[in-house]
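Removed: one protein chain of the complex. Kept in place: all other protein chains.
Read from first to last, the chains carry the letters A, B and C; within each, the first residue is number 1.
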Amino acid sequence: MSTRFLSLADAVGEHVHDGACVALEGFTHLIPFAAGHEIIRQRRRDLHLVRMTPDLVYDQMIGMGCARRLTFSWGGNPGVGSLHRLRDAVEHGWPQPLQLDEHSHAGMAAAYCAGAARLPFGMLRGYQDTDLPAHNPRIRTVACPFTGQSLAAVPAINPDVTFLHAQVADRQGNVAVAGIIGAAREAALAAKLLVVTVEEIVDCLPPAMNGLLLPHWIISAVVHCPGGAYPSYAQGHYERDNAFYQHWDAIARDREGFLAWMGEHVLGQRDNRAFLSSLLVEAA
Amino acid sequence: MSTRFLSLADAVGEHVHDGACVALEGFTHLIPFAAGHEIIRQRRRDLHLVRMTPDLVYDQMIGMGCARRLTFSWGGNPGVGSLHRLRDAVEHGWPQPLQLDEHSHAGMAAAYCAGAARLPFGMLRGYQDTDLPAHNPRIRTVACPFTGQSLAAVPAINPDVTFLHAQVADRQGNVAVAGIIGAAREAALAAKLLVVTVEEIVDCLPPAMNGLLLPHWIISAVVHCPGGAYPSYAQGHYERDNAFYQHWDAIARDREGFLAWMGEHVLGQRDNRAFLSSLLVEAA
Amino acid sequence: MTIAAARLLWDGCVCFVGIGLPSAACNLARLTHAPEIVLIYESGTIGARPDVLPLSIGDGELAATAACVVSLPEIFSHYLQAGRVDVGLLGAAQVDRFGNLNSTVIGPYDSPHTRLPGAGGAPEIALHARQTFVMLKATPRSFVPTLDFRTSAGFLEGSGARARSGAPGGGPKCVITDFGMLAPHPHTQELQLAALFSGVGVDEARAAVGWPLSPGAHVGIIDPPEARELEILRDLQARTRAAHARPMTLPL
Partner (left out) sequence: MTIAAARLLWDGCVCFVGIGLPSAACNLARLTHAPEIVLIYESGTIGARPDVLPLSIGDGELAATAACVVSLPEIFSHYLQAGRVDVGLLGAAQVDRFGNLNSTVIGPYDSPHTRLPGAGGAPEIALHARQTFVMLKATPRSFVPTLDFRTSAGFLEGSGARARSGAPGGGPKCVITDFGMLAPHPHTQELQLAALFSGVGVDEARAAVGWPLSPGAHVGIIDPPEARELEILRDLQARTRAAHARPMTLPL
C-alpha cells in the first residue's frame, strides 16, 4: 500500500474539485506554490481556501477567481505590506466576493489540532476582549467541567485536501520535512486527502528519529516537483526569494498588471519548470 | 539567566518537599531512576506521584513509603508482570495505603497536554463504556459547543516538580533529548519546576532544528548524572537492562527481600555512581 | 497462537501493537507474508522493524528501526483517535462473552483480590481501532460470564449495543486463544467457537470457557504451522532470548 506518485497536473485533477475545502499549508517556509499555480491552471472555482497566512499564493488564487471563502488568521505580504488581490476581493468584491472566516493564529492552530485529532472543537485561552468573536460565529466558549472557567472554542478544521511541500520523499512515499513547520503536520493529519510535492525523491530515507516524517500510508499522492515552493523556500535546497516578495507588491497592485503577469507566467506555462524558466527569461 | 547546575542531592533537597506532587517521566526510555533513588535516600514522604507507567522506579518509591497517592495509567513491569510493591500497597496497604487516580494512557496524555498549555482540562474521545469514570471522579464529560457531542474530560496535570533524564546538556543548560519521548515534553512543560539529569555536558549543542530541545530558561536545575536512567536506557549511551527488569520480579516479590536490596543498593550508597558500583560488585 | 494471529494480519495493515504475544504475532507477520505491515507501538514508534522482540513497549530497538518516533500524546490523538489504525491487538486478564475486557482488577476495585497493571492504551485502542484482535489463554477464570471490571469495551451487552453507543471502531473481530479462535455472532455478537487448532476437540474448548460456549455456523480447523512459519518464529524467539539474556555493561 505504498503512496501513489503522480504528476502535479494529475494530483490536482484527481484531488481538487470545485467547491472543495482546500488547505495549502507551510508557514512562510515550504509553501506549495506550484500546487497553487496548478489549481489556477485547472481553473478550479468556489474553493473554500484555508491557510493561516494566505501569502502570495492565495493572493494569486483569489485574484484568479478560485475562491469563495477564506479561513485565515493573517493576510499580508510578510514584511512588505498588503495582499492587494485579497484586499480587492474583500473591499470591492473583485473578481468575486470573498467570505471571511477569520481567526487568530492561536485559534487557527487549535482548530487544526482538533482536526488532526478528530475532535469536533479545539480550545484555547484566547480572543478575550477582542472584536473577533462578534464577527465570527465560529468562535464560541466552553466551560471547564472542573473549574467552571470559560475558554474560547473553535470548530475543528478538516480540509477535503491539504497540500504541503517538503524536501524529500523515499520510493515508498514517506516524506521527510525539516525546518520551520508551522501547522503543517496538523493540517496534513486533519485532511481527508493529503498531497505532498517534494524537491527530490531518494531510494531510502534514514530513520527520522524525532524529526518530522509523514508516513507513506497517510499520504494520498506524492509529486516530484523541484522548486515547488518558490518564491518561498525549502531549507537546505534554496532560500526564500525576498526580492520577489517585494516585487510582488507592484505586480499585484492593479488588476491589469496582475492578470497580465499571471497570464504570462502561470496560465501561459505548462508546469512549474516552465513557470520558473519564464521568470529566468524575464530576469535576463 | 542560565540554568543552575546542581548535584542530585541538592536538586532533590531544594525541589522536592514532603507532600509535593512529583512526576518522574520517560516512557520506558530515559526513566530518571537516579532521581527516584535520591528521593528515597532523602526519605521524602506523602508524595503525590505522577507517571503514566509507574515502572520499577515507582515500585521502589512506593515500597519505601514515599507516596500517598499515585496518578497513573499502567502499573506493571513491562513484559515481565506485576509491580509487587505497588500491588502490596494497593492490596494490603503496605507500607501505607495508596490512593489511586487512575487513567488510560490517552487520558493521561490529554491531562499532561492541558497542563503544558495551562488549560484547566484536556479532552479526548475516550473512556467510553468502561468502568474507569465510575471509579475516578476526575473523569468527566464536556459538550462540544458546535455539535453537542459529548467528550471525555480530564483535569490538567501540573506537577510541583517534574524530573526527566536526558542525553546531553550544554553549559548554558539547554537539554537535548533523542529517541522515545513518551509524554516527557508535556510533563516538563506542565511542571512548576523542572529538574533534568543528563548523561553528559558539552560546551555547545548543535542547533536541534526539529529535534526535541528543552531550552535552558524553562529548566530549574540540570544535574550531571551518568547512568542516571539505569536500568532503563539512554539511546546512544547504553541499552535497557532487560535482564535486570526480569530479575526485579524476584527482588520485589516479598517485603524483606525488597527492603534488604534497597538498603544495600540505594540507602546504603551515597549516590548513583555508588549504586551502580554496588551492582557491579554483586554481579562479580 | 502466535502463528494463528500472524496469519490474520495482511500486508500493509496498520497495527497498534501491545507487548508480548501481540508483538510476537505482528513481527512474525512482518517476517513472513506481510513485509509492509506498519507496526505502531504506543511508545510512539511508527513503522518499527525490530530485529529482536522488544521486552518493553519502548525498547531502543524500536526507536532505532522506526520510520519515525512521535510523542505519546501524538500517537494517541493523531493516529489512534484519528481512526488511522486498522487493527488493535489486545491482551487482558479477563474477556466476557461479548468481548469486553478486564485488565484492571480482580475483585472489588477498592479492595482488590489482585491488582492488575490497569488500562494503559487499551480503552482507546478498543474504542478506535477499525477492528481488534484479542489474545489470551483460556481458563474458566479468564473467559468469564461477567467481568470484575470493564477496562475496554467490546460489544457491551451485544446485539448492536456497541454501535448504538457511537463507538467509532468496529470492536473485536476475534479472540485468539490456546484452543483456537472465537468470533462474534453476526447478530447477537456473542463470542462463539469459530475454529479449533487441529487435534483439539470441542469439549476441550468448552471446558476452558466460563460461559456455555456455542459453536459458530462453521467451526473450522486451523492449519497447523508450516515449517517456514515455525522456523522464522523460532529464530525470532532465539534471537530475542539471546538479546535479553546478554549481560549489559553497567553505565559506569
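Annotations for the structure displayed:
The working rule: a contact is a pair of C-beta atoms (placed from the backbone, for glycine too) under 8 Å apart; a residue touches a chain by one contact, two chains touch by 3 or more.
Keep in mind it's a predicted model, so treat the numbers as computed, not measured.
Counted over the whole complex, the shown chains touched by the missing one are A, B.
The chain that is not drawn here is touched, among residues B:Ile218, B:Ala243 or B:Leu259, by B:Ile218. Annotation: of A:Glu38, A:Asp170 or A:Glu186, A:Glu186 touches the absent chain (contact as defined above).
Per the touch definition above, the residue from A:Ala11, A:Met52, A:Val198 or A:Ala252 contacting the chain not shown is A:Met52.
Set against the missing chain, the residues B:Ala9, B:Ala143 or B:Ala208 yield one that touches it, B:Ala208.
As for the chain not pictured, it touches chain A at residues 27-29, 52-53, 72-76, 78-80, 82-83, 86-87, 90-91, 102-106, 109-110, 112-113, 124-132, 135, 179-186, 199, 226-227, 230, 233-235, 237-246, 273, 276-277, 279-280, 283. Listed for chain B, the residues touching the missing chain in the whole complex are 1-2, 116-119, 174, 185, 189, 205, 207-213, 215, 217-218.
Please note the rule applied: only the chains that are shown with their structure count from here on.
The interface with the greater number of C-beta contacts, when A-C is set against B-C, is B-C. If you average the CA atoms of chain A and of chain C, the two centres end up 40 Å from each other.
Residues of chain A in contact with at least two other chains: 118-119, 209-212. Counting only residues that touch two or more partner chains, chain C has 63-64, 69, 77, 81.
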